[in-house]
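Heads up, one of the protein chains got dropped from this complex, but the rest are sitting where they should.
On to subunit A.
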Amino acid sequence: MKRNVKLSFILLLAFSLLLSACSGGGKKEANATTKDGKVIIDFWSFWGSETRRPVIEKIVDDFNKSQDEIEVKHTFVPWGDIWTKNLAAVAAGNPADVIVNDLASVAHRADNQQAEDLSKLISKDLQSNLYPHLWEPVLYKDKPYAVPFTSDTRVLFYNKEAFKEAGLDPEKPPTTWAELEEYAKKLDVKKGKKYDRIGFYPLWGSFGAGSWMSNADGGKGFIEDGKLAVNTPKKAEALEWVQGWNKRIGDKNVQAFEAEFSSGQTNPFVTEKVAMWIDIAGFYTQIRDSGKEMEIGVAPIPEQETGSGHWNEGGGFALEIPKGSKHPKEAAKFIEYMASEQAQKYWALKNYDNVANVKAAESAATEMKDIEKTVYDQALANLKDTKLHTVPLEYPDYKTRLDPQLEAAIIGKMSAKEALEKAEKDIEELKK
């Protein structure tokens, strides 16, 4: 019996020792100030890679040195998961003080009380320094709930060598859908029924069926000002046009190509299996890092017909103060610094992102050269046609209803009209 008591005692002791050992480190963080009385701001971002981390840490460091009241502590949290973590932390009431979040869904979080109202925390003239089309998405009931940091826009990349081979002028990229199709046919390289190179396929890269539909429809999204604009004649036309590509190239060939490149390790444009490709400007770094001497050109997104507009789509990231932050005032100061010309220009030069600060974006362009500058300039020029479709408050999950119908239409299971009718009906049911 005695030994039993001893044994349980030892186990208990070991357990409690463990408890105290494990809880040792963390606790002091909560209301933390540094030894010299600075307020510590917790800043979460997903920029942890070898290329991005030094850039963001330099910006944080510059800020920390610039004043003596606040110390920003940057923590890398993995891409995608960072927002799961943020939601849990907001729900529990101990979030970070500043977080990098998705620009398109700011209003949605404001509506759900997951972000702080910044109207009284940031200076009034901050807005005038930033691109208006990026400021709009951060507003909820006319008050800002985030500050845009970076954005992106799509660029048509094309392989100049392939253009020459096909007898096309490498300085004249396609400007309309008809031209795009005509060029694509010339750029195709077929071996029997199979393709050795596909000139272009509209759904590859980062411009989906939805983007083409909005491109045709004067830049209109699927939900505009709370009203559905899913089943419109222009959108149906665009979807039919996409279906046409599938018919011409053949579902099997499309799928074979997709399967071949599904790992994401290799890109078909970089390996010259596809001659034209729409992607964000930062895609250029993939071409650069492939070590290939590839001659590329860039162009705006082709318009449906001459004069209908080179409508483009963009996304972006914003800086937010999660609801429940302990130091919103200090956090706002850091956010203002992040939106300043100095910080934004540094980011643009290092990462080729479109930054939110107008002056920073323009002065970064003057410091670049060669192809890098060409790509960056094109991205800047495309901003005027770029729409940022925010997540609509009334239909936050509309994509889950839209995408299956679009997919069905693309593989030819139903006509474009039917698909859009069904999608509109399904989305209507979602209304909050």
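The rule is short, and it goes like this: contacts are C-beta pairs under 8 Å (C-beta built on N, C-alpha and C of every residue); 3 or more make two chains touch, one makes a residue touch a chain; residues count from 1.
In the analysis below, contacts and distances are computed from a predicted model.
Q: Since a chain is absent, check the UniProt entry for it and pick the matching name: "DNA repair exonuclease SbcCD nuclease subunit", "Lactate utilization protein A", "Acyl-CoA dehydrogenase" or "Carbohydrate ABC transporter permease".
A: "Carbohydrate ABC transporter permease"
Q: Can you work out which residue in A:267, A:378 or A:405 touches the chain that's missing from view?
A: Residue touching the chain left out of view: A:267.
Q: Can you work out which residue in A:61, A:81 or A:367 touches the chain that's missing from view?
A: Hidden-chain contact among the options goes to A:81.
Q: Using the touch definition from the top, which of A:69, A:136, A:251 or A:289 touches the missing chain?
A: A:289
Q: State which residues belonging to subunit A touch the missing partner chain.
A: The list for subunit A reads 1, 3-4, 7-8, 11, 15, 18-19, 22-27, 29-30, 42, 46-53, 75-79, 81, 84-85, 87-89, 91-94, 96, 260-261, 264-268, 270-271, 273, 280, 282-283, 285-286, 289-292.
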